[in-house]
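Apart from one protein chain that is not included, each protein chain of the complex appears where it belongs.
And then subunit A:
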């Protein structure tokens, strides 16, 4: 995604073998361990799920990290995600945008340099291969994809993009996310100009002679940044960030509970190839003009779904008490006196901010109205649940000084 990475791999059309590399260590691996990170295997990497010990000022743990993110700023390592870049012949960015539009439903050609957009990689049936962020970096079309499916994404892109489009995987770059209401002021002490970015804009910056590609984005619902940096410099930046008393490290556990509260779907759980954007309530990612014009993979089946609706829909559920409904739990309704399964939970857990459990589920469209009372089967119990608006916790993105 940055145009400055020292080590990068251009993926030629003939390179794709489908083989995944061995389990790898991230650039911040030693740093996580030094900070008391408890490492777990995730998406082919050892990743911190949470931190503990003296290195973390708030005492550590998922709840502390979650609350710190909502109130101050947390540093997440998201280097497992794939950073890709596309250019056409002679560095032609417009040609890359046109080519990518054949594979995604979003308007890529309209993106001005420094602008970003959430989009989806779809298969022929309109099922979701991945959700991703597309950026016009000015020099390329940058894409950030999910770690667990990045090799599949690369293979899919390389298979379907014209040969003259160069696909580069910035495999040696790290990606760190600084998230929370104090992220802006904390980052400004190191990179003053970056604080002027607004939500879903990005640019090239420099810190201590190190090139940084910084975007004002994230997946916690809070204001914040994602910073792409050459791997070998990442520890130095991470140290400088957590030296700020406003910043503490946070792991995958808090990232998951934050994104759930923010109503953001997680690929592999709330989104899969069996799920389409209309069922997933992601129609905002189907750019209006392109719904009619078509010209993207999966258009026809999704145009039908837009017109006719889908049998199921992704909804938010709030539960009483403290017992959580987790992925796979069955959702029931009373239909004419008969206890009937109408859906399934795709992710759920306890909301530290709200103090009660929340969940995302796919439920039958005629039971998807806000306020609908349902039941979720958990072990031998039925937990009352009600369909609630998402996000469960309001987003607090920074849209500029004058914007609300």
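Operating definition for what follows: a contact is a pair of C-beta atoms (placed from the backbone, for glycine too) under 8 Å apart; a residue touches a chain by one contact, two chains touch by 3 or more; residues count from 1.
Keep in mind that, in the parts below, contacts and distances are computed from a predicted model.
Undergrad: Suppose you had to identify the omitted chain by its UniProt name; would it be "Glycine cleavage system H protein", "Acyl-CoA/acyl-ACP dehydrogenase", "SWIM zinc finger family protein" or "Cytochrome c domain-containing protein"?
TA: Result for the unshown chain: "Glycine cleavage system H protein".
Undergrad: For the chain that's not shown, point to the residue among A:179, A:215, A:257 or A:310 touching it.
TA: A:257
Undergrad: Return the single residue from A:43, A:171, A:240 or A:323 that touches the missing chain.
TA: A:323
Undergrad: Could you tell which one of A:63, A:102, A:171 or A:240 touches the chain left off the display?
TA: Touches the omitted chain: A:63.
Undergrad: Footprint of the hidden chain on subunit A, which residues?
TA: Against the missing chain, subunit A presents residues 49-50, 61-64, 66, 253, 256-257, 321-324, 326, 349-350, 352, 379.
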